[in-house]
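Handing you a structure now.
Note that one protein chain of the assembly has been removed; the remaining protein chains are unaltered in position.
And now, chain A:
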Amino acid sequence: MKTKLDKFKHKILKSINCQAHSGDYSSLPKKLHNDLKLFLISQKITKLYSHQLQMFEAGENGEDAIITTATASGKTIAFLLPIIQRILQNPGIRILLIYPTKALAQDQMRNMEPFLDYFGRDRVEAGVYDGDTPPNERSRIRQRANLILTNPEMLHGSFLPNHSRYGFHHIFSKLTFVVIDELHVYRGAFGSHMANVMRRLQRVCKYYKSLPQFLLSSATIANPVELAKNICHRDFVLIDKDGSPRYEREIVLWQPPFVGDSPYRKKPEEEAATLIPDLVCNGDRFITFCQGRRQVEVVLKEARDKLMAVDGKPSLMKDLGDKVSGYRGGYTKNERKQIEKKLATGHLSGVISTNALELGIDIGDLEVVLLCGFPSTKASFWQQVGRAGRKGNSLAILFLDVGSVDQYIALNSNYLTDAQIENAIIDKDNLFIQLAHIRAAAAELPITLEDAAIFPDLGESIPVLLKANELKNEHGNFHWQGKEYPAGDFSLRNASQDTYKVIHRDTGTMITEMDESQAFREAYPKAIYIHDGLQYMVEELDLENRIVRVFSIDVNYFTVPFVETDVAIIRDFRSTQLPCSSVTFGDVKVAETVVAYKMVQFHNHQNLGYESINLRLVQELETEAIWYEIPPQVAKIFETHREYNFYRGLQHALLTAARMRTMATIEDMSATFFTNVQNYGHLQNSYILLYDLYPSGLGFTEKAFDFASEILNDAITLVQSCGCELGCPACVGDYFLNKDVVCWGLASMREEAEAPIEVQSYELPVAPREEKQFVLEDLPQKWDEFVKGLCDRGEKLGEFLAHIKKIKVQEESLQLSIASEFLAKWVLEKENKKKIEKTIRYYVSVPQKFCIDVVDVQSQDRTIEKIMRRYDDLKNI
């Protein structure tokens, strides 16, 4: 690392140093097959890392093992040693290697090539079997490959349903090892599905009288053994002591500066682009991870622009623009080899990639990793960081985004290094998922009594399936009578099977698919839907045909749905007391109605107005949840300040904390608050509810219940130590909520706390904004321009304000001339006054105590008099 960060010192919040350590080696084990020994020596490997040896021994001893060492610690060899050892003894055995993505399987296939070349096709044959594999290659793999690289979807949709056909039976009857790489990816709904796919796999293996051994790898998470057991239904040996040498690694947290005087920070991409020229000039090789394809393009373009203008290069010389390149999924083998070669020879300084490439894909030696924003989980973070430093010291720079997790990290950098925090959660017994797999399993093999041990809800499901005519009792076994391919009824990664197709209006092409809840929340009419970094506006949401019609658009705002939530408690399972509150875990029914949306400007999150939605978009979800009771004294004060909805602040903070604990993403867990539960009869209480976003729950909140008080503490820390002054989207979800109040609300659950004085005299904080075109003093001169702008934007009060011809500024107030006493009174009515003030605050830079007033009412009295006279006349007739 030659680049010096000194000149960016002011932007650097913190630097975490990961110490180098030397490797822990052992000599090649005696039991190692002689040919395998010769192979390793031919690869210049004369000793193994301790974890590789452990894995080999686990393999030899018939143990199921999970390895959680860092990326680039030689995991491929760790897996392959016990496997190849067994293959050399009997080339007829079969090994399934399951990777979460196609790209990763392809990449791992490349890593195996030295083995294949060395041992020859008579001994080791391998192949990637996925949706893209052509038929003749498929049949070759089924017939001859002993290493079969595939993904969960293929296993679920092709291997298992066809176990008796096309030669799959041979694979199952000879299955000796099942390798699951990147186990931590199997969390949430995907993980729950995976656990059931493994149930089906083991059931089919049992039929073919095979008992495969499991070898797993995972990034560092808090509960690798628990997750492995949940997914594979076996007990695992944990191999977590990394024996590979570690070079020194520095992790730098980079806080982008504010834009001018505004309270808004620069985007991570912008900051990355500023640093890249330095890296290029100093010859440091790097990879930049961006959140989406569009961000890649932005960084690439900005970095190139800057590189072209680097001083000291004669203009006639080729500029430095082609020293950086994009690098994304979907490149062919050759293209990738080209890029890697260029990186190695120095023709290329760095690549800019999307997150999609993080999973185990090897790009060669790099010194620097730039991360534009924190990737949603820590596991991903470390994986991205691990791309550099395979052969020397390295640097990782995390450019923080404004999101709550990023800003939390800014304050609690030990979150990154503390392994005990992220739990990968699945609920393998989720009824919906289980039932889907019971049906698939029944179509694979008739259900026998033994299956009751595999699927815990089998006893309840069979009578229903019998009633639905999908099963038939034949001599005490249940045979599938339903449709041909029940495994096709659902997908492993999509939560619900009611998928909506997003279709481009002009081209008719399908952009993506989404489930119903996502469609309701993101694709209501006029919503701005963002996919792959491109913006679309929703023209129509067709509920009947499940189609979302969109067209391309380029606007500077995004839309946020306004969701009304109804909560009904079905039953509570467990409850625990906090010092001044209680937390309950149970089944709830949450009905969400998307009633309106707001338009929010990009980057500064300025609210551009609300629109209501005419479609009835209701979704009911029966799921698991935990609910925190809000202490009555807090609720009382919150209720008196209803205009601010402090509940939302509590909800935001608790949800953020809970998500970090359970590795839940925005698709896994949500939160709301509710009051006055009928069931409880007694005093009206208020609660913050955190719930799993999946029918019957996926175990996120169940896990959160175990950490209820830790989550509360985290939430308090999160709000307390946020860098903002009054409250911001990062800590309390909004600029309009006073964070001291929110913090007090949270703290009151933990201990009796004094209400902050602000609560009594609390006033609306000024909404900060970046580009206000008007200042109060100039407003009288620019009034016409101002009201025209309002009308153009469709602001509701625009027409009314345009009607007012004259205004005056008096110190901190704006005086409107209104030609009617009644109208003046009407305007000054509390609600209306506030609305007008709010609208003006949006667009005009005003002092803190800004208010409006009404003047010049005499002339209007005359009109009133005239009306009164006419009225009297009428009375007299």
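In this text, contacts are C-beta pairs under 8 Å (C-beta built on N, C-alpha and C of every residue); 3 or more make two chains touch, one makes a residue touch a chain; residues count from 1.
Going forward, contacts and distances are computed from a predicted model.
Only one of "DNA 3'-5' helicase", "ABC transporter substrate-binding protein", "Dihydroorotate dehydrogenase B (NAD(+)), electron transfer subunit" or "Export associated protein" fits the UniProt record of the hidden chain, and that name is "DNA 3'-5' helicase". Note on the undisplayed chain: of the listed residues A:Pro114, A:Pro446, A:Pro525 or A:Gly789, the one touching it is A:Pro446. Of the candidate positions A:Lys7, A:Lys30 or A:Lys467, contact with the unshown chain belongs to A:Lys467.
Interface note: of A:Phe39, A:Phe432 or A:Phe707, the residue touching the hidden chain in the full complex is A:Phe432. Per the touch definition above, the residue from A:His170, A:Arg546 or A:Lys808 contacting the chain not shown is A:His170. Only one residue from A:Arg144, A:Lys501 or A:Arg750 touches the chain missing from this view: A:Arg144. Mapped onto chain A, the interface with the missing chain covers residues 91-92, 121-125, 142-146, 163-165, 167, 169-171, 207-209, 431-432, 435-436, 439, 443, 445-446, 457, 460-461, 463-465, 467-470, 474-475, 477, 479-484, 489-490, 496-498, 573-574, 622, 695-696.
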